[in-house]
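A single protein chain has been removed from this complex, and every other one stays in its place.
By letter and in written order, the chains are A, B, C, D and E; residue numbering begins at 1 in each of them.
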Amino acid sequence: MVDVVTFGETMVRLSPPGFQRLEQSIMLNLSIGGSELTVAAGISRLGLSTEWVSRLTKNQLGRMIVDKAREFGVVTDHIIWTEEDRIGLYFIEYGASPRASQVLYDRSDSAIARIQPGEVNWEPILKGARLFHVSGITPALSENAAYATAEALNMARKLGITISYDLNYRAKLWSQEKARNIQTAFMKQVDILITTEEDTYRVFGIKGKDYREVAKVLCDTFGFKVVTITLRETPTVWQNTWSAFAYSDRLYYEDVKYNIEVVDRVGAGDNYSAGFLYGYLTAGVEEGVRIGTAFSALKQTSWGDFNWATCEEVHALIKGSNLRIVR
Amino acid sequence: MVDVVTFGETMVRLSPPGFQRLEQSIMLNLSIGGSELTVAAGISRLGLSTEWVSRLTKNQLGRMIVDKAREFGVVTDHIIWTEEDRIGLYFIEYGASPRASQVLYDRSDSAIARIQPGEVNWEPILKGARLFHVSGITPALSENAAYATAEALNMARKLGITISYDLNYRAKLWSQEKARNIQTAFMKQVDILITTEEDTYRVFGIKGKDYREVAKVLCDTFGFKVVTITLRETPTVWQNTWSAFAYSDRLYYEDVKYNIEVVDRVGAGDNYSAGFLYGYLTAGVEEGVRIGTAFSALKQTSWGDFNWATCEEVHALIKGSNLRIVR
Amino acid sequence: MVDVVTFGETMVRLSPPGFQRLEQSIMLNLSIGGSELTVAAGISRLGLSTEWVSRLTKNQLGRMIVDKAREFGVVTDHIIWTEEDRIGLYFIEYGASPRASQVLYDRSDSAIARIQPGEVNWEPILKGARLFHVSGITPALSENAAYATAEALNMARKLGITISYDLNYRAKLWSQEKARNIQTAFMKQVDILITTEEDTYRVFGIKGKDYREVAKVLCDTFGFKVVTITLRETPTVWQNTWSAFAYSDRLYYEDVKYNIEVVDRVGAGDNYSAGFLYGYLTAGVEEGVRIGTAFSALKQTSWGDFNWATCEEVHALIKGSNLRIVR
Amino acid sequence: MVDVVTFGETMVRLSPPGFQRLEQSIMLNLSIGGSELTVAAGISRLGLSTEWVSRLTKNQLGRMIVDKAREFGVVTDHIIWTEEDRIGLYFIEYGASPRASQVLYDRSDSAIARIQPGEVNWEPILKGARLFHVSGITPALSENAAYATAEALNMARKLGITISYDLNYRAKLWSQEKARNIQTAFMKQVDILITTEEDTYRVFGIKGKDYREVAKVLCDTFGFKVVTITLRETPTVWQNTWSAFAYSDRLYYEDVKYNIEVVDRVGAGDNYSAGFLYGYLTAGVEEGVRIGTAFSALKQTSWGDFNWATCEEVHALIKGSNLRIVR
Amino acid sequence: MVDVVTFGETMVRLSPPGFQRLEQSIMLNLSIGGSELTVAAGISRLGLSTEWVSRLTKNQLGRMIVDKAREFGVVTDHIIWTEEDRIGLYFIEYGASPRASQVLYDRSDSAIARIQPGEVNWEPILKGARLFHVSGITPALSENAAYATAEALNMARKLGITISYDLNYRAKLWSQEKARNIQTAFMKQVDILITTEEDTYRVFGIKGKDYREVAKVLCDTFGFKVVTITLRETPTVWQNTWSAFAYSDRLYYEDVKYNIEVVDRVGAGDNYSAGFLYGYLTAGVEEGVRIGTAFSALKQTSWGDFNWATCEEVHALIKGSNLRIVR
Partner (left out) sequence: MVDVVTFGETMVRLSPPGFQRLEQSIMLNLSIGGSELTVAAGISRLGLSTEWVSRLTKNQLGRMIVDKAREFGVVTDHIIWTEEDRIGLYFIEYGASPRASQVLYDRSDSAIARIQPGEVNWEPILKGARLFHVSGITPALSENAAYATAEALNMARKLGITISYDLNYRAKLWSQEKARNIQTAFMKQVDILITTEEDTYRVFGIKGKDYREVAKVLCDTFGFKVVTITLRETPTVWQNTWSAFAYSDRLYYEDVKYNIEVVDRVGAGDNYSAGFLYGYLTAGVEEGVRIGTAFSALKQTSWGDFNWATCEEVHALIKGSNLRIVR
């Protein structure tokens, strides 16, 4: 029995080195990335047990995804394997001011987008888990994936498991209207909502005078136990600030703001989720925000979606960072 | 007006360096590859003018394909650009004895597979050209692509242009039966057939006591002006022999057999086609075989589908190679 | 018939990766670079047709230069090929504050420096073109190259083609005095002068209380239709600001100032020229300055002299940049 | 409960790329390697469950070893972690004829060499397993490691688990005399001995007219159920042949001889062990030899100690290899 | 006879590229590093002759260290070679705000830590030299190394050679108390102390209202001829400021503060020592500070412990830097 179960797509990730444009590259860095597996990997890295559920094509790319999940200690025993379909891909071109980084997706018709109703038997997977986590990317993949998401949420609710949901709106996958229609139903089952001000507005049309008000309105509207919001400033592409905040039970939890020399910002939100959920499950909302922010800040200083920071490093950073060389 | 027009798909090509397995790689070499563009690039490299026709998605990958076609001097003025669909991909894992190299395709639903009837206006493209070339991969991509191939062949025939066809059977794209049904019709329009013994048997069920007889039966059956067959021996993955042969007008043209220290054998057949067609158009069948074999042998000693050998190098090799360092 | 013709040297460019000093490197990045080809490539990338004229030694390095010109769609049909002489080279050591980047040239006796009078037949090349562009580097290469430059300018003038000239003073190639003597004659034929305050002072001894006055004095002195000046600030090696300005027909055209996280600043000026000339030819001086500044700002965020930004990216940047990841 | 448990050291492995000598390198490929973990990883890759037991220093290098064990699905729940000692290292310089490849060890005083009596609680680890495997490297590391090996063997015997032992003599770690003294005692507990003719002679002084006789004498002397011997010929460094053989219950099991284009021969023996044990446990001695030889042959065609070949590839090779490209 | 002799350990240095964490790397940059050899190499680069004394294991790693010392012109004629022991190693993980860079040492039981009393015959080495330099790392390695340091200092004192000592406290090698006890005796022989405020406090418990007072107290306490202190500010990991200061004969020598875009800060202190000692020996304390600060600032802009800046570049920087590209 694992502590946390997540469900979603993981893609092969391809990116040119050294700020090259894709058109000029002759070699690409190869890794994997996907919101829910990144969350599971982060939580596992911090110390709780996790399982990731998905549907994968049985070829070298599918196996690579499972290899790397296991490398982080994530259980992959309930993956649905198929000889059909494909593994989705995405390309990242890293920018530099005034050119933003950009992602080119090639994920249509992936194995998980073609998941069938009832293909995952959720009861044995979720039984005994403490938390189920999914993001808004999964139902956006296809009608079938939305249906499978609903199946998982229903079973988690039935089993009394805490449900965490990262809104993660992707305009290239579905319209705001569709995202609102499908997810409004889901929200009733959600305990913890992880979001940004921008996504909240795009999906639910909810705005406020500041992020505190947005969180409050969300709680009042949907009855969440916790709403937590990540906060990024991007004066340049490679120098950002990073913080987060939570609202729960009428209390506001603010965290410090980190100055980040960004090495790779992809996966920042998912690693916030991982840190938050780990902290939440082991010590409550306040510690969740603190660990989430620090864990995500550290992730942004190394390459890849997954986070190689240790729990000790997280706690050291929370105590205060010193930028001199450690020896 | 170019000398040669070709039509088909070009994919992005991704391969791990240094005999790595895909699962263990963290970086991939990036290039492009596709039978008919490789032929056009090779002919252009040797000295005739060429144009390549295809349908491409308008993104970085589509632009990269056109960049690299132009780098070899291939005209790309009649590409059909679309905002939809995708650029196909393929992965190559290079083997070593006793493990063969293998290709993993991810080319479904590419832009050219979704080409529409009438989308290419063939008349202005083909008018004035000396030769039209396509391979059996193009009609295998989809019903639509097969239809477009037929349109091209019909127009070429109508304009009295020589037609060259590389049988190039791909079992992952269509069944032998489907390949036979569709291509039997095409064969009536073809002047020059480029093939291997194995493909001839798989597609048309034609066998003979040796490649000479196979060629003769093909000519007798379909009325080709020329049949040319490439001949490879693979005692090990990285030490091969390479030769070719043609049959035309009841004459047999044999060539020397090259010992190849293989650097990259992908594209060998297409570069034989390029060399053969260049030689055929400039000096006849005999020179075609000689240039085709030598040009393809040289190609196999450098990396990538395209051929960086020069016409001078080809002629020097035909005169006799010396393996000492040239300085 | 192309829209724009340029004339000058392109060299092989060699640079150590990752801020290494040349003495410590064991591998060098290889590319090409040269002012006038960079301008032609940039204009072609933006959408007008271009041709580049030069003299090249017929070996692998000469062919590589033509390959890469063609990759950007630049016509190379009138290159003068020779079996003699050599392809010039330059090495770049990228610095970091407080160490500036530096270039080591090895370009003496290159093929273009040894061009002969009358070797280029300018009339068929220039006939029908809208603009001829050259920089002050070309006449600086040798007496012969200066003579060839004069031949080109004379023919362009005779054919009534607009002439654009980038002053581009290179102290290692000629003295200020020599640069003044030779170029003063050229200036009478020039319509558009592209320059910096520093070069204007070094070549013509012209100074002003600010760049606006400098531009005005230049116009008054030489009768240019347009003078355009690029403006860079370098608080650190890798964080610069970039802007440009034009003066034409008594009007001043100022542009916004971009904050640049510099990836590679080599080629910034040439890509300004490209963007300015494209904008000027398609929409006038004001659009020229806007496109030139934005196109050059984008170029500085990727590696190499050539610019892989698209026209769409330029227009998006002019509308306002957002540094968040695009997905 | 896993099927197979192994026990031993894993080191960080550093090797210069491309046949460079260590003295001339400025970058090293980084991986891990160690006999018993390689065996566990191989068996897991083929489809049985495995656990690897060791003692590791708790730093980045120790964590890296566990990461990569988990990547192959090997359970690492009973690793002894320490803040003291160090992770051993080894350097490989790949040779080319007539220069052999060579290994430089830096493994003194590693965490496992300093393992304490009783530090591993073997009973819960071994209970329920089908097989325990260790090589002669583990007892060679130190007196303490030899003691821990004896503890494991005793418990395995007590629990009635099959014991497999790879003789793996390392002259740099102990003398032949010491190896004989300590291991002669161990041999009484061993069911399956994996060895080479050379090691058998060096450790036990046993020789025969051929490997068949050697195997028979070993069985007669120590009462093994199975003796299996790997057979390599090295006409050149990069072209080897590879086969294996087993003797069990008075029967001889010979296998085909593979021609290997060696990519990396390190780990060949351990992957034979993995394949043999997997085959033995699932289908008996004969299948063990077949799978062991093929699995190891495939391993030698990719880089690193671990084996990325799949069970499907092994069976395909046993059926007969074709060295043409697979597509 | 060389001008300057230094004594200490040099290790192999391994670091992941591009901000990777060690756990995720598959390749490491390889170099060497060690305080006293870095000082000798820097002084040699600037123009005085130097020798470095150490004890090394005779294998590829030991030879690599000598190769690279010689590459900088450092004499290595009195190295003690041994077949035993090992070459120490260290790993660097480069950080990015808010993650500091960190060093993982693996240097126990290295050849120099096991140096024997009297193993170096100091008299012929030091005779005729102008200066002997050692850092506090050498005596921290082991009792034996401390003893050898004392032997060297005694001989240098006896021969009337100027002694320079860099305090360089390493908490992982010895306690503050031990460092104080052993080094307090050494200080009586030292002429020039190179230190930081932090190290001064940790080793001698000396604090002051600012670095000027610290230097004065040090001089008053130990009777140094010169105390020089380096000054670094680290607002972020990759943007630092750098300066230095000296106190000698009751005079204070301050230097400018450089803004550094840090490429590699390892070796900054040692290169300050090199620049200071070169300047001190050729032109006195004031020039020492100036050259030391500038030489060290330049070193931080390229990769590796050693400094590839030239004496000309140092003087150019002292005159004032211009961050535009030099061509």
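List of remarks:
Here, a contact is a pair of C-beta atoms (placed from the backbone, for glycine too) under 8 Å apart; a residue touches a chain by one contact, two chains touch by 3 or more.
In this text, all values refer to a predicted model and were calculated from it rather than measured experimentally.
Within the set D:F222, D:W238 or D:W308, the residue that contacts the chain not displayed is D:W238. For the chain missing from the display, the contacting residue among B:A111, B:A246 or B:V262 is B:V262, taking the whole complex into account.
Note that of D:K172, D:K209 or D:K319, the residue touching the chain absent from this view is D:K172.
Interface residues of chain D with the unshown chain, by the touch rule above, are 18-21, 23-24, 95-103, 105, 170, 172, 232, 234-238, 265-266. Counting over the whole complex, chain E has residues 63, 67-68, 70-73, 310 touching the chain that is not drawn. For chain C, the residues in touch with the chain missing from this view are 14, 17, 21-23, 25-31, 59-61, 63-64, 67, 86-87, 89, 91, 93, 104, 106, 108-109.
In the analysis below, only the chains that are shown with their structure count from here on.
Legend: contact pairs of A-E compared by residue number with A-C, A-D or B-C; the interface matching in over half of them is A-C. Residues of chain D found to touch two or more other chains are 17, 26, 63, 67.
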